[in-house]
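What you see is the complex with one protein chain gone and the rest in place.
Right, chain A next:
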Amino acid sequence: MATAPQSQPIRDAVVIGGNRIPFARANSAYTGASNQDMLTAALDGLVARFGLQDERIGEVAAGAVLKHSRDFNLTREAVLGSALSPETPVYDLQQACATGLETVIGLANKIKLGQIESAVAGGVDSASDAPIAVSEGLRTVLLELGRARSTKQKLAALARLRPRDLAPHAPSTAEPRTGLSMGEHQALTTAAWKITREAQDELALASHANLAAAYGRGFFDDLITPYRGQLRDGNLRPDTSLEKLAKLQPVFGKSLGEEATMTAGNSTPLTDGASAVLLGSEDYARRNDLPMLARVVDAEAAAVDFVHGREGLLMAPAYAVPRLLERNGLSLPDFDFVEIHEAFAGTVLCHLAAWESEEFCRNKLGLDSPLGSVDRNRLNVAGSSLAAGHPFAATGGRIVATLAKLLHEQAGAEGRRGRGLISICAAGGQGVAAILEAC
């Protein structure tokens, strides 16, 4: 007689390690490589690093933000082309720039519930190999042609075609409901919070310096596998300086006149890349003699109404983080590392300013006092997206693997279980935050 499955207590899900390919500026080293190619490369690097050859992983989840319609099963196709067992089940996920982090959260939850023992979370994006669509006019005519039965109907459909319908449509970073690009949205928020050009350039400089230093001490040796001749992140400028950054012309918010402060130096460039993170139960890690870097403690998503002028497009994590901290009884000083995705330097600085603002914390968050300050010495200590680049869906995996390793290093050096906070903003006014804790 079959017995009903026992309900299991929730167990821990741990980050075992990560692998990514170096991030490359758009139209450079990875031109011609598709999302599927790059994701496969990131997976194969992970397989090689952790001996997963032909292993049936519990589940793999990954996604891309800029996605061809032919890539309806992007992750499954990548897994079939990788060294993982073809019997590994897979799902695709898409949550704009939070895609990578959300795959980690969803899979960690399955591990915690005992549904799977191991998982690979990932993400990929290519700005070089972006899908290009036909115009709405041409698409309508083509669909009409498909439905037409008689020659007369076909001619009638073709007669609707206008010359302007022949122009191709490339994806843009403009929000569909506002027509403003992400940079323009952030420029408005940056101006509203009165974030200076100097403060943004300083943050960008710190990102490059921290990423260069992390490379210098070999931090990425077991996190990155070279690809297509690219050995390290192509956007990294180890020799940049405040003087060089100050010379760049503003590119976003130029209609703001004097207040335009956002340049190519303090904004992330379009980037190609892929990342993958290996997750497992503690039991899985022990059985396979794999390291345990950090536990995935908890996560929270938030969304804001930017369409009707209530909040800035990229400010949702400013709401997700306080809710996450409250549920876990934590405050900002409880974190040894804080990873705030640098979509733009202004995004990070607006979040820091919001959490320090009594007015924002009272009126928008319903708190009695400000959430507090983030110690800059704990912020993005191994560099972040301004230096590394930002292949949208791949950023979450980069941050999770980096933070897990930082926590593991600290635990080894100081013998204590530190905590790390992740905050990622996403298109559509969304944001996701998560907490990791050293094992």
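A few points about this structure:
Rule of thumb we're sticking to: a residue touches a chain if its C-beta (ideal position, glycine included) is under 8 Å from a C-beta of that chain, and two chains touch if they have at least 3 such contacts; residues count from 1.
By our rule, contacts and distances are computed from a predicted model.
According to UniProt, the chain absent from the figure is "MaoC-like domain-containing protein", selected among "MaoC-like domain-containing protein", "L-cysteine S-thiosulfotransferase subunit SoxA", "YCII-related domain-containing protein" or "ABC-2 type transport system ATP-binding protein".
Remark: the omitted chain is touched by one listed residue; of A:Arg70, A:His169, A:Arg310 or A:Arg362 this is A:Arg310.
Of the candidate positions A:Arg164, A:Arg217 or A:Arg416, contact with the unshown chain belongs to A:Arg164. Residue in contact with the omitted chain (choice from A:Thr178, A:Thr196, A:Ser241 or A:Ser331): A:Thr178. In the full complex, chain A touches the hidden chain at residues 164, 177-180, 184, 188, 191-192, 255, 306-310.
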